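For this depiction, one protein chain was excluded, whereas all remaining protein chains were kept in their positions.
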Amino acid sequence: MHISEGVLSLYPLTIGAVGAVAGIAAGLKKMEIDEVPRVGIVSAALFVSSLIHINVGPASVHLLLNGIGGLLLGIKLFPAYLVALFLQVLLFQFGGLAVLGVNICTMAIPGLVGGYLGRCVIISGKPPSLGGAVAGGIGVVLAALFTALALAFSGDVFLITAKLVLLAHIPVVILESLIGAFIASFIYKMMPSLLGVDEK
Amino acid sequence: MKPLLVVKDLTFAYPGKPPIFSGLNFEIYAKEKVCIIGKNGAGKTTFFYAIMGLLGQLKGEIIFEGKSILTKEDLRYLRQKVGFLFQDPEDQLFCPTLLDDVLFGPLNMGLSRKEATDRAWSVLKELKIEDLAHNPPYTLSGGQKRLGALAAILAMDPQLLLLDEPSSGLDEEAANNLSGILTHLDKTIIMASHDTDFAEEVASSWYELSSGILRPLHGKTRVGI
Amino acid sequence: MKPLLVVKDLTFAYPGKPPIFSGLNFEIYAKEKVCIIGKNGAGKTTFFYAIMGLLGQLKGEIIFEGKSILTKEDLRYLRQKVGFLFQDPEDQLFCPTLLDDVLFGPLNMGLSRKEATDRAWSVLKELKIEDLAHNPPYTLSGGQKRLGALAAILAMDPQLLLLDEPSSGLDEEAANNLSGILTHLDKTIIMASHDTDFAEEVASSWYELSSGILRPLHGKTRVGI
Partner (left out) sequence: MGMINVSYINYHSKPKGSFLERIPPYVKLLLTFSVALCVALLNSLMAQIFLLMYSIALVGLSGVPVKRLLKRLMAVDGFVLMLWLTLPFSSEEGVATATLITIRIHAAVLAFMALLQTTSMPEILQALCQLRFPSKLVALLHFTYRYIHVLAEEASRIHRSMALRGFEPSLNLRTFRAYGYLIGMLLLRSFARSQRVYNAMLLRGFNGTYTFLTFKSRLSRPDFLKLAVLYALLVGCLMV
């Protein structure tokens, strides 16, 4: 999910930029230099997975996976999204540079929150699939909400668009929680350390 | 008798690249076992993709069991009847356990859980890897992965097997084991291989893929290519 | 003369698994070229990891140029003097262009930009891949990637090369080219390979890794393993 260049007004753009810079700084501080290949490759995997189109009835939806990203990367999700979204500008001219901050915030903050809650669920001993569903679902709900807010703050003309964004994401929320559940239980079975929890 | 598979006048190029096939022709009869050799990048893997309908638009005709593959329905049938073992077995094992992987195909074909499970176990036993059924595939060794991927394909009971470098990365014992299995398998086989010793065990005739066409090789001429 | 590398009483197990090495001993003299064979999962790759100090804590001693590797400083020296070619060259080429990749090692060793560049070009020329210098690694073919990774290692001017299945996935021409290069290379080599034809070209003596120890193979006895 990304907003094109030239749509938003100064106010949301500034908030987005400030939030993104803060998040990226925190993420970079937490990321040791020897973790760079790992964060980079996981971020590439998220980038690639979000290019997979899934057919839901007549429509074709693509996943955000920001919640799963948060589960795997924590605060390092901010630099990961900076890089992934910058690459989208480079490769596809999706999004833009002035809105980069907003786009990072609308993906990374929800991912972080979803991932955090998902991890809490898993650590508390509930099934990992539930944690994955929480992470995936909350990631999308909040991302849609943030996008709609950014639009709404840019002027009353965007109110209908903002509502449409919210509506359009209802199927994505369901899809993403389901797939998030399967991803988390898969990873938990194979390599629990990736989720930040130890075996047994 | 009609050939099982005919490839007619196949022409294909990846976008922005020189053509890989230019009017390639090929046919194979039931129970034949042939080997295709060719340099890196000659197009062996691409040839298999073409047969399986994985390349999108291409010029030429694929005829399976005497019927030209035209509709989606035809393609689905072909994919059920032709098993394709990838160059890298890692790409073919994506489920949490090997058993899940072997079940994946039969369940998609619409078999009941019970039937699918029976079939999975019988294939696992045939390949002597039933002990590994509950292991996650990525903990398996190279040879075990290859056999696992083969099991996943055989479980769909295909008539024709396409094997892309089946022996690469295998130790001699695993390779001998595999060549033994393949030799005794009652299926039609097309394989691509750089490993001539291995291919010699399994294949009875040889083709060379170069400059876009497949040329049969007779007798010993293939040595040194 | 002292051996270049000695591995003494190596014992290691991955957590929660049976031991891979149990008191393994090995030594190699300068300019020797040896090949290690062994089944899938015997531990060949792990053996190379052990020598390069990539396994963390292990029991046993690694002695390089007569000196036991104990401190971080020793390990850094060993890693400069021993080049390790991975089973998958994709993992070893991580820079924006092939030239950057070949420069990476020398620059980290503290060479000046000028010296490093000279060295990089001379290695690229030796392997006849200087035309590819400015290509991003992911645009290279399998064989070119392998040579590129080899160039990146040779640029550090190691004395000992560890080669993990150097010929896997190469066609005969690329394999012959590589075996020619390795045969004429004035370095000590330990390689692991399932490809006996290839290994025969390069190696002069053979070891078998099984049940946790390395056993030298004499003369023709290795055939059939």
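Here the chain labels run A, B and C in written order, and each chain numbers its own residues starting at 1.
Everything below uses one rule, namely that a residue touches a chain if its C-beta (ideal position, glycine included) is under 8 Å from a C-beta of that chain, and two chains touch if they have at least 3 such contacts.
Treat the numbers as computed from the prediction; the structure is a model and nothing was measured.
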Among C:N108, C:S122 or C:S210, which one is in touch with the chain left out?
-> C:N108
Looking at A:A26, A:V89, A:L145 or A:V197, which makes contact with the chain not pictured?
-> A:V89
For the chain that's not shown, point to the residue among B:V6, B:I63 or B:C95 touching it.
-> B:C95
Residue touching the undisplayed chain, where the options are B:F26, B:F104 or B:F198 | B:F104
Which parts of subunit A are in contact with the chain that was left out?
-> 4-8, 10, 13, 24, 28, 31, 33-34, 36-45, 47-49, 51-57, 60, 63, 65, 68, 72, 79-80, 82-84, 86-87, 89-94, 96-99, 155-161, 164, 175, 178-183, 185-187, 190-191, 194
Touching the hidden chain in the full complex, which residues of subunit C are there? Just list them.
-> 49, 52, 54, 76, 79-80, 83-84, 86, 88, 90-92, 94-97, 99-101, 103-105, 107-109, 135-139, 152-153, 156
Subunit B, residues in touch with the chain not shown (by the definition above) = 14-16, 52, 54, 76, 79-80, 83-84, 86, 88, 90-92, 94-96, 104-105, 107-109, 138, 152-153, 156
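Methods note: only the chains that are shown with their structure count from here on.
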Quick one: subunit A and subunit B, Cα centre-to-centre, how many Å?
-> 39
By the touch definition above, subunit A meets two or more other chains at residues none
Check each residue of subunit B and list the ones that touch at least two other chains.
-> none
Tell me, which parts of subunit A touch subunit B in their complex?
-> 186, 189-190
Residues on subunit B engaged by subunit A in the complex (per definition of touch) | 96, 136, 138
Within the complex, which stretch of subunit B touches subunit C?
-> 38-42, 141-144, 165, 168-175, 194-195, 225
